[in-house]
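Presented below is the structure to which this report refers.
For this depiction, one protein chain was excluded, whereas all remaining protein chains were kept in their positions.
Going by the order they are written in, the chains are A, B and C; count residues from 1 in each one.
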Amino acid sequence: MPSDKEFEKLKPITVESLDEILGQPFKVLDDGFVRVVDYMGSDQSIVQAARVSYGAGTKKVSQDRGLIRYLMRHHHSTPFEMCEIKLHVRVPMDAWRQWIRHRTANVNEYSTRYSIAIDQAVKTKSDEWRFQATSNKQGSEGFLESSEGNILSVEEEKLHKNIWDIYNNRIEKGVAREQARKDLPLSTYTEAYWKIDLHNLLHFLRLRMDKHAQLEIRNYAKTIGNEIVKRWVPMAWEAFEDYRMNSKSFSGSEMNLLTLISNSENEKAVDLAKEIGWVKYKDSKINSHLERKEFEEKLELLNLSKPW
Amino acid sequence: MPSDKEFEKLKPITVESLDEILGQPFKVLDDGFVRVVDYMGSDQSIVQAARVSYGAGTKKVSQDRGLIRYLMRHHHSTPFEMCEIKLHVRVPMDAWRQWIRHRTANVNEYSTRYSIAIDQAVKTKSDEWRFQATSNKQGSEGFLESSEGNILSVEEEKLHKNIWDIYNNRIEKGVAREQARKDLPLSTYTEAYWKIDLHNLLHFLRLRMDKHAQLEIRNYAKTIGNEIVKRWVPMAWEAFEDYRMNSKSFSGSEMNLLTLISNSENEKAVDLAKEIGWVKYKDSKINSHLERKEFEEKLELLNLSKPW
Amino acid sequence: MPSDKEFEKLKPITVESLDEILGQPFKVLDDGFVRVVDYMGSDQSIVQAARVSYGAGTKKVSQDRGLIRYLMRHHHSTPFEMCEIKLHVRVPMDAWRQWIRHRTANVNEYSTRYSIAIDQAVKTKSDEWRFQATSNKQGSEGFLESSEGNILSVEEEKLHKNIWDIYNNRIEKGVAREQARKDLPLSTYTEAYWKIDLHNLLHFLRLRMDKHAQLEIRNYAKTIGNEIVKRWVPMAWEAFEDYRMNSKSFSGSEMNLLTLISNSENEKAVDLAKEIGWVKYKDSKINSHLERKEFEEKLELLNLSKPW
Partner (left out) sequence: MPSDKEFEKLKPITVESLDEILGQPFKVLDDGFVRVVDYMGSDQSIVQAARVSYGAGTKKVSQDRGLIRYLMRHHHSTPFEMCEIKLHVRVPMDAWRQWIRHRTANVNEYSTRYSIAIDQAVKTKSDEWRFQATSNKQGSEGFLESSEGNILSVEEEKLHKNIWDIYNNRIEKGVAREQARKDLPLSTYTEAYWKIDLHNLLHFLRLRMDKHAQLEIRNYAKTIGNEIVKRWVPMAWEAFEDYRMNSKSFSGSEMNLLTLISNSENEKAVDLAKEIGWVKYKDSKINSHLERKEFEEKLELLNLSKPW
């Protein structure tokens, strides 16, 4: 922060690599897209905001990366809020329902009260029908046989035609648009301007790029992350990948167990696991236990064997 | 605010008239409802919070109404934020899409990724099909003939049956719930817990009880207002009706015009209206002008004639 | 909203009249300032966002002003959220305490834990000491005699010197900055980056440009409004002045009374005022009544006489 008030004139901060793709749609799903309409700030804005706190003069550029990593690592979120981006997106409404749950964004959505609905829903191809996951109550895994899928796809196409015939018929009969739309399918496309600051965008991406997120919104999140944010704020993106996407968290209990296991004190580890209720044997078969299972997955990542 | 710290013990604040209906569903639409699950605070909490600012001791109960009216009139919103309510609602998804745009609430919604979708969409009866409004691009007005409506209702019933057959078939074939649901109609019911503070709830009600709001969500808003909020915080509700629902706002230009008209200076009023571009004559016919029209509606409420 | 996806490339939206003052400090109080560091959007962005709802093609530029006025008049706030601005401000902490109560902004403030406090508090000149308002419990009105004020100013200068001597002495003795600062005066200057969208900025300005706001923060608000927002989004600013700053609201009761008075039905007006408890006579003296008084002020604006 300057000690006097003889400030130089400023120019708006721009990012060349993002300017190159401004307005350009990135395709997602069969008919959706994401494109940048406007933005504000850069990696430099994060650094600048953080340095307000220090009251310090100009620092070496070479230290910017370290500072951004420090901020990300220690959850100092406010400097990331100094960057803002506005996207124009085309998304099926069922994915949009999940999207809009993030309350910190500004939104202007296409209105099917004012206008005729977009005449397009996501069409599922014969090899895109996903099985219900068995391990994960909310997810999907693997695909139906293409021959079986084909039956569903044909059936869907017919259904869509039927629905839009009915919709158009209602409109022709004079029914209000706000009511005529009521039987459009959930996967009908909508469009919106969506504006959000970088901190909240990264939070959105963390949740929606995750393997537990539904495939459709995950595709949007990946496109936003890899095609847009990475170009916009490369240092923040690198720190985000390292400290959020690729990081692992160990609870207090897990730290205690890991200390024993990584020091080859396997018996003590088993005792502790029993004590906290993670390990029980019945007829020499071990119980199933969700927290233990998640811990075992992390042990595997560390190339350590489970001691029970 | 007490000058010493010998505080008395407290009991949770309760409102008898609200306790009487706790958990009881109020029916909305053909299969929806709203019911209170929990709440916190009362008219007294608003008064208590406002008086923190004054550092004053206990005041007469008779002044509470005046204080609440003062706060509402002057947009002192924070005392109203001290009250909180949690509702359990069952709403068609197209109304829920509008509902959820209010970002200040806490929400837990029924998930059709985890569970089979609710097997129910809003059914429109033969006398409930609304015409597109002509005066208002986003609204509806009047109803189709029942005989015409009947055709649409029969068609809709058939469509719903078809859609749920397809949904159930997909589920049987093992398709993931998150994908099988994609062609359910927008008016499929969902359920949610919805928790919000009184200030933001009143803002929601102001927008959604308005005649410009879509009929469906307006019915929910009216039920929440008249059946629930009125019982919960009767003084705040009265002030809300007087200062928000039944109030009229006059812009700077409108105040200038109203001054002239209510003082019978009609010629001057016409001159002013011309000057600010609200009145133009062509071939002795007056132009159409939206702001002027809205002002004329307020003149009519005041039983004053327009001077042009 | 375009019907196909052959979007043209975009350039960031810039506003020439704002670019001219980018980085330039506007002085406020004896040592404070406000300056624009970065921004995003313009009047055009508001229009663009609003038109998403209509799904319409390009409209005539001449209609933009009308659209922006319509949005402001009907409290369609989301299009205004599409504009964002980042300011660098230097503000005394007692004004900053009020400022920061607006929760919708992003903030990075100078930290007196990391750095030595800014060696400057607001100095009140001999003719700037304000009297406690009598009509308004929270305000001020008029000024002390300059000779009396001079005594206070000299006393203050001595106090400030004493406080900073003590602060510097603590720092020299090795006391932590976070603790050494505890006795600095509330009017010590702080600095911050403050980023907010246009809708919330206008809400801030409406409250803080108001005559009830404390003089110090009011000066900041006026500078932001008249020097910055007016240059940035001139159409939105004009609508804001007309529909927010210069508008008057009449409650349901006030509309009823105004109808009678502007139609010269004074007796009926008095009866109604008695009925709703606004007018009571005792010994032929009228009571004092806050709501009635506020209404009388609006009557005066309309050049109408009160009938009681």
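Definition applied: a residue touches a chain if its C-beta (ideal position, glycine included) is under 8 Å from a C-beta of that chain, and two chains touch if they have at least 3 such contacts.
This one's a predicted model, so the numbers in the text were calculated from it and none came from an experiment.
In the complete complex, the residue from B:86, B:206, B:222 or B:248 that touches the missing chain is B:86.
In the complete complex, the residue from C:27, C:113 or C:293 that touches the missing chain is C:113. Residues touching the missing chain, restricted to chain A, are 54, 66, 69-70, 73, 75, 137, 207, 241-243, 245-255, 258-259, 262-263, 290-291, 294, 301-304 (touch as defined at the top). Against the chain not shown here, chain B presents residues 1, 5, 7-14, 19, 22-25, 33, 35-41, 45, 48-50, 52-56, 78-79, 81-82, 84, 86, 90, 106-111, 114-116, 191-193, 195, 197.
The chain not displayed touches chain C at residues 92-94, 97, 100-101, 103-104, 107, 111, 113-114, 121-122, 124, 129-133, 137-141, 144, 148, 152, 155-156, 159-160, 162-163, 166, 169-170, 173-179, 181-188, 214.
Note that only the chains that are shown with their structure count from here on.
Copies chain A and chain B of the same sequence differ by a rotation of 180 degrees once their CA atoms are superposed, given in steps of 5. Although chain B and chain C carry the same sequence, what matters here is overlap: shared residue numbers make up over half of all numbers found at their interface. We define each chain's centre as the mean of its Cα atoms; on that basis chain A and chain C are separated by 37 Å. For the pair chain A and chain B, the distance between C-alpha centroids works out to 32 Å. Counting partner chains per residue, chain A shows two or more touched chains at residues 107, 111, 114.
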